[in-house]
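See below for the structure under consideration.
Apart from one protein chain that is not included, each protein chain of the complex appears where it belongs.
After this line comes subunit A, so read on.
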Amino acid sequence: MNFVKYAVYRFGTMLLTLVVVSALVFFIINLPPGDYLSNQIAELRATGQAEGVAKAEFLRQEYALDRPLWEQYLIWVGFAPGPNGFSGMIQGDFGWSFEFDRPVAVIVGDALWLTVLVNLAAVLFVYVVALPLGVLAAAKSETWVDYTAGFLGYLGLATPNFLLALILFYYGHKYFNLPIGGLMDPSFEGQPMSAGKVQSILLHLIVPTFVIGTSGAAAMMQRLRANMLDELSKPYVETARAKGLAPARLLAKYPLRMAFNPFVADIGNLLPAMVSGSVLVSVVLGLQTIGPYLLAALKSQDQFLAGFVLMFVALLTLIGTMVSDMLLVLLDPRIRYGNRET
């Protein structure tokens, strides 16, 4: 019961945070003077293209860019009616991309799900790699296992992602015939889902997952190792040994459970780090994620597109922290009962 209450409370704070983030995002994007359309109008005037000016003026009114900033914000989020009634993000209208001259929803549509897919794969990769390596390194600390894991970890941390990407592409293609670039075979683009498309996407995912996840996995592994080493010297481990517990079971049941907390708490941080870290990788690898769009939108002050992408990343982050908070409550009774009178 308490858990449900906590979940509701946590969800409420998440929504509030999201509102605050939206305000920050909007005002920061609008900090530089001017906007995409007024820049364009100025340019068109200079070159004397009158009909283009008319279209731009129309868009300015259509998207309320002629109104004060705070009104623009309310209309954008959907708190206040715009020229065409309520049509903000809350209502599902993400606005118009001036740069690409298409609705934002159409542009990012596919990219959104591919972004989630790529990053979830990378997070999964981080955990799957870091967990066994970290535990092993701690359990066999100061032996060759530990040193090897540590060396690989630092190598992963120190190698620039795009370099890793190029190397992997070359050798992946040479020896395993892995595809280069993109997230699916070009022939599947714009096609409905099919078994062939899924297979193609999975095949294309291998290298990006590895590239985006490596440094995260290396950092996570080092953290887990340090946490485990701390826990291994605690008296309750000795108690468990004195009970006659075998080493492997002991490790899994006691210190690993304890070292798991920071591991879980990191989910929230991992997501945004990956999304922003993967922008450059996506450009290099030619992945159809929202990364490249974000880059383009920010450069040209395409405010609705940029705003939407940033809000999407913020949402991922907040969902990540919420999930990790809830997991912590489930995992650790001290947090669950922490404030209860004993």
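Brief remarks follow.
We take it that contacts are C-beta pairs under 8 Å (C-beta built on N, C-alpha and C of every residue); 3 or more make two chains touch, one makes a residue touch a chain; residues count from 1.
Just so it is clear, contacts and distances are computed from a predicted model.
Only one of "Molybdopterin synthase subunit MoaD", "Ubiquinone biosynthesis protein UbiV", "Proteasome lid subunit RPN8/RPN11" or "Peptide/nickel transport system ATP-binding protein" fits the UniProt record of the hidden chain, and that name is "Peptide/nickel transport system ATP-binding protein". Within the whole complex, the absent chain has one touching residue among A:Pro32, A:Gly48 or A:Gly244, and that is A:Gly244. Counting the whole complex, the residues of subunit A in touch with the unshown chain are 5-6, 9, 234-236, 238-246, 253-254, 257-258, 331-334, 337-342.
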